[in-house]
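Below are the structure tokens for one structure; questions will follow.
All protein chains but one are shown at their positions in the complex.
Order of writing sets the chain letters: A and B. Residues in each chain are counted from 1.
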Amino acid sequence: MNSSKQTASTSFKAPDSSSLQLNDQGRLRHFLTTENLSKDILTEIMDVAESFSSVADQAVKKVPVLRGKTIVNLFFEDSTRTRTTFELAAKRLSADVINLNIATSATSKGESILDTIRNLEAMHADMFVVRHGDSGAAHFIARHVAPHVSVINAGDGRHAHPTQAMLDMFSIRREKKEFKGLKVAIIGDILHSRVARSQIHALNTLGVQEVRVIAPSTLLPSDTKSLGVQVHGDLRSGLDGVDVIIMLRLQRERMGGALLPSEHEYFECFGLTAEKLAYAKPDVTVMHPGPINRGVEMDADVADGKHSIILQQVTNGIAIRMAVMTLALGANRASDSS
Amino acid sequence: METGLTSVDIESVIEEMANQLALQLKQKNIDSPLMIGVHTGGLWVAERLHAKLGLTKPLGEIDISFYRDDFTRIGLNPQVKPSQIPANVEGEHIILVDDVLYTGRTIRAALNEIFDYGRPDSVVLAVLVDRGGRELPLQADIVGMKLDLSPQKQVKLSGPVPLALETNRI
Partner (left out) sequence: MNICIKGGRVIDPANGRDGVQEVYISKGIIQGVGEAPKDFRAELTINASGSFVMPGFVDLNTNLREPGYEQKGTIKSETKAAVRAGYTTVCCSPNTQPVLDTPAVAQLIIDKAELAGYAKVLPLGALTVGLEGKALSEAYALKKAGCIALCQTPNNMTSQVLRGALQYATTHDLLVILKPEDMSIKDGGCVHAGVISSKLGLPGIPTSAETVAIAQIIEIAEETGARVHLTGISSAKSVAMLARAQFDKLTITADVHAHHLHLTEYDVGTFDANYHTSPPLRSQADKDALIEGVAKGIIDVSSGHQPHEVEAKQAPFPSTEPGISSLETVLPLMLELVDDGLISLTQVVERLALSPSKILGIESGSLSEKVAANIVIIDPEAQWTVNDENWQSNGVNTPFWGQQMTGMVTHTLVNGRLVFEK
């Protein structure tokens, strides 16, 4: 036996997503990915969000449900938009919110993520809302937090962005009432999109008829079909008869990385215009996570047109995040007392 | 389940509550009150009172799940419903209706929620059953019936049609 040997502090077979996300009563404890969550859980998130949507009508836009809880927005990657919606959601639930923008500085000073987590736990944080550039970061943190702490994934690398996906599901349900029979097309940079992955899992679990992805092959993952989608390289055929169109954001840095020749050519092939929209169902719903690159991803008149629900998505995003936070902290407490 | 309450004619109790309410409203010179029922049983009682009194303003609904003081112990009520209260309760005379008044915590939560929508001019409380056992300094203005129950017993209104009271040992 070697005296200087290090011992393993963690279990070596990492638990899968569903056992990590649910408590022993099957309630949502962390929200890391939409994958492997049941239809019931996804529906419950939307139902609770529906109840929270009335809070915005109140003169005091606040409910006391998470009073005394401390929620830490732990952003290793800067995103003002996402952080703001989480912050607003937490404040409407009467939680105390701390915003930490770590954006590589603390870790480059030699502080590991685990050191950061331990420090915040010592300050009695109840929830971490985590944004990180590495796929798997939220899973990693969820595996290492104290039992009373919940983790919400606010976007990890290219992996998952489950609250964004659920606000899109919630927006679709409000528009279309049910998922059965729907044909949904997701257009754009699937390869780098955490949102698309989370949407695909959620749409398939909620029972839509068909999920299509429409993109140039340089912006598709190696094995796209294994995600449970149909792949189209042509926008017109891909849009044929769809009920819902979800546009993805196209990062400018994709140009020049041997992925796309130019914004102009991208718009010509994959940009959504009124002419192309006509291939979809007459009552098609158009969604986009914002901010829109007008003239690259879609025409301004489509973005602002009658099919677009882009601003409702933003409003729905707050209710969804309130729902997820309340459910996760509720599940944690419920499992404590049992 | 114990019987004994099944013989109570709830519709006539509510009729009597409506009469008392009408009298009080008249005495206070309130001609257009806003009635709000507490999910779920209180809403059933409120629906009947609203019809009997012929109120003009639509009936409001309130779900106090997000205002409960026991969230940290029991988590979120899975059947939470959206509250439907007019966006502005400023200057309104409110009739708050619930089925059973017990510890007073539900009414405390409902009042908090209502006040988050604005400042009403007045609130009166109407309950179908007052079973005693208060833990907060609250009382109802209109009481359909009083029951003296031990803390081991639970009284529950089932509905919406027909309404019936049940008591269970817990």
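Everything that follows uses one rule, which is that contacts are C-beta pairs under 8 Å (C-beta built on N, C-alpha and C of every residue); 3 or more make two chains touch, one makes a residue touch a chain.
Quantities reported herein were computed from a predicted structural model and do not represent experimental measurements.
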| query | When the whole complex is taken into account, which chains on show are touched by the absent chain? | reply | A
| said: One chain is left out of this view; which of A:87, A:126 or A:156 touches it in the full complex? | reply: A:156
| said: Touching the hidden chain in the complete assembly: which of A:135, A:230 or A:312 does that? | reply: A:135
| said: Give me the chain A residues in contact with the hidden chain, please. | reply: 1-2, 4-10, 12-17, 20, 35, 112-114, 132, 134-137, 139-140, 144, 156-160, 194, 197, 221-224, 226-227
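Everything that follows uses one rule, which is that only the chains that are shown with their structure count from here on.
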| task | List the centre-to-centre spacing of chain A and chain B in whole Å, with centres computed as mean CA coordinates. | result | 39
| Complex contact set, residues of chain A against chain B | 27, 44, 47-48, 50-55, 57-60, 62-66, 68, 93, 326-327, 330-331, 333-334, 337
| task | Using the touch definition up top, name the residues of chain B that touch chain A in the complex. | result | 63, 65-68, 71-76, 78, 80-85, 87-88, 90, 112-113, 115-118
